[in-house]
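Below, a portion of the complex is reproduced, with chain positions unchanged.
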Amino acid sequence: MKTNRLEAFSDGVIAIIITIMVLEMKVPHGGDIAALKPVIPVWLSYVLSFVYLGIYWNNHHHTLFATERVTGSILWANLHLLFWLSLIPFTTGWMGENRFGPAPTALYGFVLLMAAIAYWVLQRRIIIAQGSQSLLRQAVGGDWKGKLSPLLYALAIPLAFVQHWVSLFLYVLVALLWLVPDRRIESVLRLRERD
Amino acid sequence: MKTNRLEAFSDGVIAIIITIMVLEMKVPHGGDIAALKPVIPVWLSYVLSFVYLGIYWNNHHHTLFATERVTGSILWANLHLLFWLSLIPFTTGWMGENRFGPAPTALYGFVLLMAAIAYWVLQRRIIIAQGSQSLLRQAVGGDWKGKLSPLLYALAIPLAFVQHWVSLFLYVLVALLWLVPDRRIESVLRLRERD
Amino acid sequence: MKTNRLEAFSDGVIAIIITIMVLEMKVPHGGDIAALKPVIPVWLSYVLSFVYLGIYWNNHHHTLFATERVTGSILWANLHLLFWLSLIPFTTGWMGENRFGPAPTALYGFVLLMAAIAYWVLQRRIIIAQGSQSLLRQAVGGDWKGKLSPLLYALAIPLAFVQHWVSLFLYVLVALLWLVPDRRIESVLRLRERD
């Protein structure tokens, strides 16, 4: 199996997820500006999830770019990642509708945590399939972001029941960490090209 | 017609189906963890259907990979398969919302049965179009999974009215059978490459 | 502009339309088989529209296959066609929910008529862009199906208010006419290849 079909399918699913979240934003019944007020928390949670999905799309591309061959276990690890990503509109909608209440904020973090673990599993599957000369292994390197993010999510989940604004702050913080584009893979690829 | 457009269209439809099922999961109104309880059966039925659609996507890819030319009858056999797959979110939603009650569980099996038949028809159309040297025919071989699955679905449909948990067990069993990736086609393709 | 991006975009839109119609099929509230009864007319109208969209997708592919260059007017003629096709889930849902009542049945035919006209405009734009040696013009030839279909739709629209089952019969008839795959374009393309 070639990577390009896996890529196209994943892109399709991520594009649908990112757009479907808009549907969670139900059109308010009133026609004045005050009617927009309850939509604002939904909108803010939508912005956060949009950024997260954008980060996943971007990193996913870089990871697959460093992959030559798709095995059965890579394919299922990828579907597993898409499964957790596809739950993001649900948790986003629940969190936005309940104005970032404790339980929805914790569940939002739980799905982010599972997606992060699924991403790590996908990377491992690719590295194992590539063997000792793995291009992705060199590219990922120490992967401090990939290690720190699940820790911060795991911290944010119980914290949501104590002080949920702290959890939200952690989610925003992790997003900002990743927004800085992943130059590691790009630079390794560039080095290879030169050789 | 080239296979790649058929592939892209089918991938698009399957990606939409797999993602649209999330929309069946209506955001609960309460904001505490107890509000999630009625969502759990919906969520479990969603997981099962996600795995089924993943299996179809995977096998569909292998089948089309062994196809060189798309005829009109292959095209319509493919649309016929997509039709039954597109009903899966509906039956999944109905089954989840009624906590795996008899009638929804039977209908879920009926749509799986029709999809299995549609898949078998698609394979036959391709094999006939390829003639006696059919690459797909060699790859599929005895196809015991493709023969056993519809039998188990046909068994599960009436059983749903007697003991619907048995039917559900059969659906899970068939999914597990297929989760083991279809190495038959892969190995035949690999043999060809060597020659 | 190359045709492949136009093709990919159109495929995407048609794939979404075909799948979104499922969402019109609201999950019934009851859990027994009787609860499915009101869904049946919706389901039948869904089957009809699925076949129509499949026909459009198939013919659209053949038409674009005979197109080398996309001009601005071809691009907008294509978007115009997609616009009318994207209204099909709406008219399908209205017709199914009102058990094929007169007004919904007439509106269903009106959207089909506009789509047929849009398709004819698209073909004309391509033929004009290709000039006197137009490959598509030779392929389409007399195009009796393309001329008969809008006439039958135009007949079905007023008839819906007299005897709406006749209109439905006409819609099914036109679908059957087109289900026979369009061998004209295929054969002209094959002749070219031989030369």
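What to note about this one:
Per-chain numbering from 1; labels A, B and C assigned in written order.
Quick note on the criterion: a residue touches a chain if its C-beta (ideal position, glycine included) is under 8 Å from a C-beta of that chain, and two chains touch if they have at least 3 such contacts.
Keep in mind the model is a prediction, meaning the values are calculated, not measured.
This structure file defines a homomeric complex of 4 copies, of which 3 are shown in place.
One rule holds in what follows: only the chains that are shown with their structure count from here on.
If you sketch which chains touch which, the chains link end to end in a single open path, with no loop closing it.
For the pair chain A and chain B, the CA-based superposition corresponds to a rotation of 90 degrees in steps of 5. Between the CA-based centres of chain A and chain C the separation comes to 38 Å, rounded to the whole angstrom.
Chain B and chain C have Cα centroids lying 27 Å from one another. Within chain A, no positions touching two or more other chains are listed. Considering their complex, residues 7-8, 11-12, 14-16, 18-20, 22-23, 25, 27-28, 31-33, 35-36, 47, 50, 54, 57-58, 61, 65, 179, 181, 183 of chain C touch chain B. Those residues of chain A lying in contact with chain B across their complex are 1, 5, 8-9, 12-13, 16-17, 20, 23-24, 72, 75-76, 79, 82-83, 86-87, 89-90, 93-94, 97-98, 101-104, 107.
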